[in-house]
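What follows is an incomplete set of chains from the complex, kept in their original frame.
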Amino acid sequence: MHEAPTEHARVKDSLELELERGNQAPAVARAALRGLCHERGLSPSLRHTLALLTSEVVSNAVLHSDGPAEAPILLQASIDSGRVRVAVSDAGEGFIEKPRDRDRCGGGYGLYLLQKAASSWGVESRGGTQVWFELSGEI
Amino acid sequence: MVRATQFEIECDFQEQTGRLAASGELDMVSAPVLEKQALELLERGASELIIDLRGLTFVDSSGLRLFIALNQRATADDWKLALIRPPEPALTVFRITRAEENLPFVDHPRTP
């Protein structure tokens, strides 16, 4: 509307943050994303979904990564014309447990939330493990 | 920008009714705290548990899992659970999973 032209130049913002692997990492990630979204005009529902999915993926890296406890978690996020992309990387070997270790049944809600709410998402294992997702909405 | 999960609980027990009021962010750090308080009230013999979520700014899948578990317990052990509906941001996880339809959300605190 009556935004300054400089606002239009700011169509792409990004963030890259090393999180200490610990209980506080999800809260720090949520706060960082809140900062990135600040005044970007993302719809409230998009912002809430973004905070939730980011928190889930960071929690998973804290809880499930089989990487060393002292290896940090890398949080990358970018907003490009209303499309948000978040990637969370840990030092673990990936998702797949040895088939004979079947003490855990079914999955939880974290990845299910990604599947339901993200416009796209994925998991990559390349040395470490990266989980990413994209959300799109109005800027 | 180091920041911890912000979370507080108020607790009250009167006439078999346990009341918890949670505020802040409900995540993997704070959900176990809320769970502990809820189980304590049940051990003290609460036949009704009212959890006021109006002060919550965020709920993740740990919170969702906790409420689903409490709800199953309530059915199994025959006590009553009521969740006072949180504001929009904290409803997101219940909306996406459609748990909103299955959990005992109520809109207003029922005062005795």
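Going in written order, the chains are labelled A and B, and every chain counts its residues from 1.
We take it that contacts are C-beta pairs under 8 Å (C-beta built on N, C-alpha and C of every residue); 3 or more make two chains touch, one makes a residue touch a chain.
On a predicted model such as this, the values are computed, not experimentally measured, just so you know.
Summed over the full structure file, the protein chains occur with the copy numbers A x2, B x2.
Assume only the chains that are shown with their structure count from here on.
Those residues of chain A that touch chain B in the complex are listed here as 23-24, 26-28, 30-32, 35, 44-45, 47-49, 51-52, 55-56, 59, 62-63, 108-110, 112-113, 116-117. In the complex of the two chains, the chain B residues touching chain A come out as 1-6, 25, 27-29, 58, 60-62, 64-65, 88-89, 92-93, 96-97.
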